[in-house]
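What you see is the complex with one protein chain gone and the rest in place.
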Amino acid sequence: MSDRLAVLKTYKLYVGGKFPRSESGRTYRVQDSNVAKASRKDARDAVVAARAAFGGWAGATAYLRGQILYRVAEMLEGRRDQFAALGSSPEDVDAAVDRLVWYAGWTDKISQVRGGANPVAGPYFNISAPEPTGIVAIVAPSSSPLLGLVSVIAPVIATGNVAIVLADEASPLAAVTLAEVLATSDLPGGVVNILTGSAAEVAPWLASHLDVNAIDLTGVADPALAADLEIAAAQNLKRVLRPSSPDWTADPGLGRMTTFLETKTVWHPKGT
Amino acid sequence: MFEYAPAPESASIVDIKPSYGLFIDGQFVDGSGAFKTINPATEEPLAEVALADAGDVDKAVAAARKAFKKWSKLPGKERGKYLFRIARILQERSRELAVLESIDNGKPIKESRDVDLPLVAAHFFYYAGWADKLGYAGFGPDPKPIGVAGQVIPWNFPLLMLAWKIAPALACGNTVVLKPAETTPLTALLFAEICQQADLPPGVVNIVTGAGETGSALVNHPGVDKVAFTGSTEVGRMIARSVAGTNKKVTLELGGKAANIIFEDAPIDQAVEGIVNGIFFNQGHVCCAGSRLLVQESVAEEVLDSLKRRMATLRVGDPLDKNTDIGAINSAEQLSRIRALAEIGESEADRWSPPCELPAKGFWFAPTVFTGVTQAHRIAQEEIFGPVLSVLTFRTPAEAVEKANNTPYGLSAGVWTEKGSRILKIADKLRAGVVWANTFNKFDPTSPFGGYKESGYGREGGRHGLEAYLNV
Partner (left out) sequence: MTALLTSPTNATLRAFLHGLPGVDAVGLEQRAASLGTRSIKTTSKAYALDLALRMVDLTTLEGADTPGKVRSLCAKALRPDPSDPECPPVAAVCVYPSMVPVAAEALKGSKVHLASVATAFPSGQAPLQVKLDDTRAAVQAGADEIDMVISRGAFLAGDYLHVYEEIAAVREACGDAHLKVILETGELATYDNIRRASWLAMMAGAHFIKTSTGKVSPAATLPTTLLMLEAVRDYLDQTGTKIGVKPAGGIRTSKDAIKYLVTVNEIAGPGWLDPDWFRFGASTLLNDLLMQRAKLRTGHYSGPDYMTVD
């Protein structure tokens, strides 16, 4: 045993590529740690950061997004021990890394799979392609703190959306540690923003925020809260992914990407 | 002077009955009351139409549920043949339907004849072909229908919106209960007759008529698995709220305030046509209408002069006259809404209409353009849904994009320039579901249509349009 006193980590929020404390100054005790307890104003700041990041991330080449997601996988692989220490099983970490690799490969393929040329009955070039919807607020699942979290974030950002993630209230440390992975992976600040604290307190602010384009309710366990959030989301016609308890080890399919994609169709005459 | 003599399309091709029932389980049945539908060009009553209350809606949903069992099991090939059959009958009876549409809706016959009806038949023809190919549509090898679709459609393209809703739903194996708008129920009811003529199994298509309460009963019915709505953003919001916490799948096609961007190097003469078509097509009762003209300052005067000269040749009047360009406003209610917004516009900007004589009876609004509009003006923000154009200017491409996107809507946009790379860049930047470059208001069954942001979600048309009706 060494006499050296360990340096403890302060678990903070991840907003705009930085690690601020909650503006409210609040923390809560969970997983034997003090964790920042985000307020509605932190959510508001996260929306501003996400909006600022959206144009650049959506406008980045799909190739670059794939490179960065792959880099996230690399960084995660290198931090296996940290996630193991937080209770993630080796299989969970494996699956989380593999999931990132899977979505890294999707970035430059989803447009081809979901878009296409439309043979309209007239002298027009007509093409449809998916585009990101914008800011997606995610209520992270409580099951599989790391794998579940990666499985909801990766599809959102792979397609060029930006995310505000409300970490699971009871197991937020995986989320904050993932933020450290993201922060060291060339992911532009603001593309993923992670808030810890009470989803029931913060989610309504994101659900009703008019500059948020979509909401993923996967982690909302209370049906009444889920319905309330969906009602709030209707104010600006947010795209809503309703609560579910997926088997995170199964093939995720395309649904988590396509729910947050718009289809843009462009027409142009063909003439000389 | 070369005056065009009246050239009315004969109304005798269509036989309007004095009264219509609800179409439930393959039969026309009585409703729980009745309402009148009128000809908006004359204000004459056309027919009495049954009013469906919650009980009637319940019967319709039950009929659709019962029919779903067999219809969803029917081989796709056979479902497709029903749809092909319907498409053919629609083509055969297209003049009759076009005349009826113009009478009930007020739109010019040249549009109902040359745009609505050809697209209606094409839409059924297109989705008929999908019915036995769903496994190849990119939604997995064996996608399943959802169940009973409750569909609520608007009055601006009554039969076309019916086609957009019913054709993909049936192709995918769903059954439907559809509510047409209360001011334009007649072509949907004639379509019901066509379903009978095509021997479509009873209950696969049910048509319930009525206003908002009927629609609300349909959308909220627990037996409805899928809701599809086209209409105002306000009602769309209500629907989104009302399905919260349920398993109902929803697609919404809502309002818009599209920017039509004219760059200085545009093909000006065609751009002026695009502006006119963009806002005066169907009296401007078009969710994707190009209601905000964004014109580059360096050509603003030239474009406006051309536009006004062109507007002076628009012929407003009898919808059944083959030379009419702009028909009647669909209802007194819509007319008063347009008038109210135009009055607000007048206090904000400069109003201009060409000299044009409007008929004494009926609902009419002269084609109108407001110049000197800014983004802060209400007429630049609110959907007017009438033949009213707001003109704004811009200096640079970035400013054009910023103004175009400066709206809660995101349904459509137009961009006019002869420079190809600029088109592609601007099209990328516009937050809208349909971008018409060097054209406007073009539609095709193969081409997905639908909005970003508050213009709704989901796509209608094309392979994409199947997704809304498959359990994927």
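Labels A and B are assigned to the chains in the order they are written; within every chain, residues are numbered from 1.
Everything that follows uses one rule, which is that contacts are C-beta pairs under 8 Å (C-beta built on N, C-alpha and C of every residue); 3 or more make two chains touch, one makes a residue touch a chain.
Quantities reported herein were computed from a predicted structural model and do not represent experimental measurements.
K.L.:
From the touch rule at the top of the page, work out which displayed chains the omitted chain touches.
P.N.:
Contacts of the unshown chain, counting the full complex: A, B.
K.L.:
Tell me which residue among B:Pro6, B:Gly55, B:Pro75 or B:Gly135 touches the hidden chain in the full complex.
P.N.:
Once the missing chain is taken into account, the touching residue is B:Pro6.
K.L.:
Which is it among B:Gln196, B:Gln270 or B:Asn471 that touches the chain not included here?
P.N.:
Residue touching the absent chain, from the options given: B:Gln270.
K.L.:
Which listed residue (B:Thr42, B:Ser72, B:Thr246 or B:Asn323) would be found touching the missing chain in the intact complex?
P.N.:
B:Asn323
K.L.:
For the chain that got dropped from the picture, name the residues of chain A it touches.
P.N.:
Chain A touches the chain not shown through residues 122-124, 269-272.
K.L.:
In the complete complex, the non-displayed chain touches which residues of chain B?
P.N.:
These residues touch the chain not displayed: 1-7, 110, 114, 265-270, 273-274, 313, 322-323, 418, 438-439.
Here is the rule we go by: only the chains that are shown with their structure count from here on.
K.L.:
Please compute the C-alpha centroid of chain A, do the same for chain B, then give the distance between them in whole Å.
P.N.:
36
K.L.:
In the complex, go through chain B and note every residue touching chain A.
P.N.:
Checking each residue of chain B against chain A gives 122, 138, 233, 236-238, 240-241, 244-245, 247, 252, 254, 408, 423, 427-428, 432-439, 442, 444, 446-450, 452-457, 459, 462-464, 467, 472.
K.L.:
Using the touch definition up top, name the residues of chain A that touch chain B in the complex.
P.N.:
59, 113-114, 116, 118-122, 124, 126, 128, 133, 210, 213, 223-224, 226-228, 230-231, 233-237, 239, 242, 255, 258, 262-269
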